[in-house]
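Moving on, here comes subunit A:
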Amino acid sequence: MLVALLCLIPTLAGLVAFWLPPGPGVRRLLPAVAAVHLLLSALAWSEPPGGGWLGLDSLGRLFLVITSVVFLAASVYAVSYLREEPAGLQPDMGGEDPFSNAKESVFVGCLLLFLASMTLVCASRHLTLLWVAIEATTLASAPLIYFHRHRRSLEATWKYLLVCSVGIGLALLGNFLLVLAAAGGTSGGAEVLWLDRLAQGPELDPHWLRLAFILLVVGYGTKMGLVPLHTWLPDTHSEAPSVVSALLSGALLNCAFLGILRGLQICAGAGQAPFAQQVMTDFGLVSMAVAALFLLSARDTKRMLAWSSVEHMGILALGIGLGGGGVFFALFHALNHSLCKAAMFLVAGTFLATFRTRLVARLGGAIHTLPVAGTLWVAGFVALSGTPPFAVFLSELGVLRAGLEVHPWLAAAYLVCLATAFVGMARVVLTVALGPPVLAPPVRESWGKSLPPLALLLLALLLGLWVPAWLLEGLRQAAALVGVL
Partner candidate 1 sequence: MTGTIDFLLVSMILANLWVLGSSRLPSCIRAVAFQGVALGLLPFALYPGHITWDLVMLALVSITLKAVVFPHLLKRALLEARVDPQVEPFVGHGISVVVGVASLALSVALFRRHPLPIVPPSDLLMPVAVSTLLVGLFMLIARRKALTQALGYLVFENGIQAFGLGVLQHAPLMVELGILLDIFFAVFVMGITLFHIRRAFATLDTLEMAELRG
Partner candidate 2 sequence: MSMLLGLFLAPLLAGLIHRVKAFFAGRQGRPLLQLYWDLARLVRKHMVLSRTTTPVFLLGPALSLVSLLACLTLIPLGGPALLRFPGDILLFLGLLALVRFATVLAAMDTGSSFEGMGASREVAIGALAEPGIFLSLAVLVVQTRALSLSGIWARSGPELWSRAGLVMVLVGIAMFLLLLAENSRIPVDDPNTHLELTMIHEVMVLDHSGPALAVIEYASALKLWIGSLLLSSLVFPLHSGSAWLDLLGGVGVVFLVALAVGLVESTSARLSMLRVPQFVGLSSALSLLALFLVIR
């Protein structure tokens, strides 16, 4: 009941928003719905999953709460963001090609539908419904990316639509192959798609199961941004309005990760966990390495953050692949990464609105021009790069320990990637924050834009110092549910 409400409220609100006139009314709808959503998600934390199409198990719950928190922060930010966006034509980053924005109501409506589809991803108890929901997230977010109507965002939208749709199509094929793999067993084929039936230990043909899992990883991995399927990610995350980038990185990538985890659950149930873990480890390491190299040559603030997302998705995949404590810490890391990355994207949005450029070469002295945002920017970087006492430190350390248990070389490679990424990001972040100022201070900063990233970073700090018992228990249950040893 609660779960159905969780999906329905944003859907209805989104549909209503399409018909509302643009203005403060439709803007305020965002945080209102987000707050209700977070409240309901919190209430649903202890509700056991039912037997139907919808329900929240411990994994779904965890990802739902992450989504909800990030969305609340983004929606508060969005109110100020939309208020300050100029109406009519505005100059482009480079100064040429002025562009206008899409309709505000459509933007808000799509944001709410995006939230609804992500909720559905977390709450799906049937793998094909999960597929439908993940594809729906693509479709709901595509118009969001094209909010600023210029050529670059259009190119990014087209890439995003096509690459993700095709990738996710492969995941549907993976679902069908799962049915094939189960066809020889006693319970019959299509039953395997119900997550409830997992506990019975399905009999699956390993040959087809492996193929199915690979297709699921390729399919959802496209959406999650695992290298080499990440091609759309830096473009899309950098061209989208920063509110949307924060949601894409902080919430959507996790949803795709959940899709892969569901596949992993089935593999583990059928005794194929080692194979699945090997696949995840490979994807994880490659993603981390490639992203770290690209971070070294980053020239653009938001592209840098996007590449960093690829890197962190690699950490998640690696953590799951390593097994043991890695699973727990990978899930914890999903939470921490979402908080920090969403905060960084929101700050990057503030920079973009003030300096009207994302190019590092034309930025500098942000900490003087925008004292609050600049400080948050550096703090976000410190948090994201795994410096104590922020929570990312704990989760990255946990993954490292899991790596050491498996193979020291693995841990070494992991550390090298982290260090490279740190160097690459540090160069950009510090140039932007401390370099020679390009704009005279002081620029007035609105609380609506500073508060959300501040809150997110404080949360990340808090989790680094003290993890509440209920969250610890939830994470433990979720890690146990994945079923990987």
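What we mean here is this: contacts are C-beta pairs under 8 Å (C-beta built on N, C-alpha and C of every residue); 3 or more make two chains touch, one makes a residue touch a chain; residues count from 1.
Here is how the candidates were picked: all candidates are chains of the complex that A comes from, given by their letters.
Please read these numbers as outputs of a predicted model, since none were measured by experiment.
The candidate touching subunit A in this complex, chosen from 1 or 2, is 1. Partner candidate 1 is touched in their complex by these residues of subunit A: 53, 126, 128-129, 131-132, 135-136, 138-139, 142-143, 146, 149-152, 154-159, 161-162, 165-166, 169, 172-173, 176-177, 179-181, 183-184, 189-190, 205, 207-208, 234-235, 238-239, 294, 297, 299-300, 303.
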